[in-house]
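Moving on, here comes chain A:
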Amino acid sequence: MSTDSGLGLQSASRQGREPTSLRLILTLSLAGLLSGIIIVSVYEATLPTITAYQARMLREAVFQVLPRVTQSQRLVWRDGTLIAKDAEEKGEAAVFGGYDAGGNLVGYAIPSAGPGFQDTITLLYGYLPGSRKIVGMEVLDSRETPGLGDKIYKDAAFVGEFKDLAVDPEVRAVKRGTGSAANEVDAITGATISSKAVVRIINEGNARWLPRLDAGG
Partner candidate 1 sequence: MIALSTLFRRSFAHGVHPPDHKALTADLPTQRIPFVSHYVLPLNQHLGAPCKPVVETGQRVERGQLIGQPTAFVSTSLHSPVTGWVRDIGRRRGPDGDYRESIEIEADPFSTQRLAPSPRPDWRGMSVEALVEALPHSGIVGLGGAALPAQVKYSLRKGVRIRHLIANGAECEPYLTNDHRVMVERPETLLRGIEILQTLLGAEETIIGIEQNKPEAIATLRAHIRPDQRVRVVPLRVKYPQGDSKMMIRALLNREVPAGLHAADIGIIMNNVSTIAAIADWLEDGIPYIDRLVTVSGPGIARPANLIVPLGTPVREVLRFCGGLTEDTREVIMGGPMMGTPVASLDAPILKTSSGVLAFTAAETARPREYPCIRCGRCVEACPYFLNPSRLARLAKARMYDEMKRMNLSECVECGSCTYSCPSGIPIVQLIRTAKNNLRGRKRAVKT
Partner candidate 2 sequence: MTNDLSMTNYLIAPAIMTGLGFSFALILAVAYRYLKVAEDPRIEETEALLPGSNCGACGEPGCRAFAEKLVAGQTSPGHCTVASPEIVDAVAALLDVDAGGRERRIARLHCAGGKAQAYQIAEYRGFESCRAASVVSGGGKGCAWGCLGLADCKIACGLDAIAMNANGLPVVDPVKCTACGDCVDACPRDLFELVPESHHLFVQCSTPLAGDIALSLCTAACDACGRCAADAAPGLVRMEDNRPRVDYAAGGPARPEATFRCPTGAIQWVSGKQFQAQPRIPARRGG
C-alpha cells in the first residue's frame, strides 16, 4: 500500500483478502462523518469566545484610532450609500463608523493594506470627515523586520505622527527634520521604506474611501 494511493485503493492486499470497494468507501465516509462531528463540536464550543475576542480586538483597534469613541458599526458601500452590515461577505470592503456616547458619528476607522518592505502590511486608521484629518493609525498585521520595519507600530513617535494629519493634499513621508507641513510624516530613519509604505497604504485607503465617505456620510 502506498501513499501515492494515499487516499485511495490499491492492488491486491498481501493477505489476498481484498476488501470490497464498498467497505473502503464506507470506512472513509464514516471517518469523514466522525471527524465532521468532532470538528463542529469544537467549533461550536469555541466559537463564542473566539468571536467575542475578535470583536473586542476590532473594537479596541477602532477605539485606538478614533479618540472619544464608545461604539462602532461596520459599514459597507452599496449602491452609492453606506449601509450597516455585520456579516462579512467575500470581496466586499468595509469601514467602521465610530460613535460617541451620544450616538453621534465621530469618524471612520478605515482598514487598508498594501505591500511593505517584506510582505503585505495591514493597518487601520481613523479619519474625521469634518476636519478631513487622520487621528490615529494602528498596524494590524505585518512581517516587517524586527528592530527596523516594526518601528511603524513600535515607535511611539512615528505612530504619534498620525494623531493629527491632514489628508489634503496627499499625505507625504519626508526625512526626519526636513519640514513638517500638516500633511507630512517624518519617516523613521533606517526604515524609510516601511514608513513610506504606511503612508502609501493610507493614501490608497483615502483614495478608495474619502469620496464615498464624504458623499455617503
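Methods note: a contact is a pair of C-beta atoms (placed from the backbone, for glycine too) under 8 Å apart; a residue touches a chain by one contact, two chains touch by 3 or more; residues count from 1.
For anyone wondering why these and not others, all candidates are chains of the complex that A comes from, given by their letters.
Source: prediction; values computed, not measured.
S.K.: Contact as defined above, complex as supplied: which of the candidates 1 or 2 touches chain A?
M.R.: Only one option touches chain A, namely 2.
S.K.: Mind pulling up the chain A residues that touch candidate 2 in the complex?
M.R.: Those residues of chain A that touch candidate 2 are 1-5, 7-12, 14, 21, 24-25, 27-33, 35-37, 39-40, 43-44, 47-48, 51.
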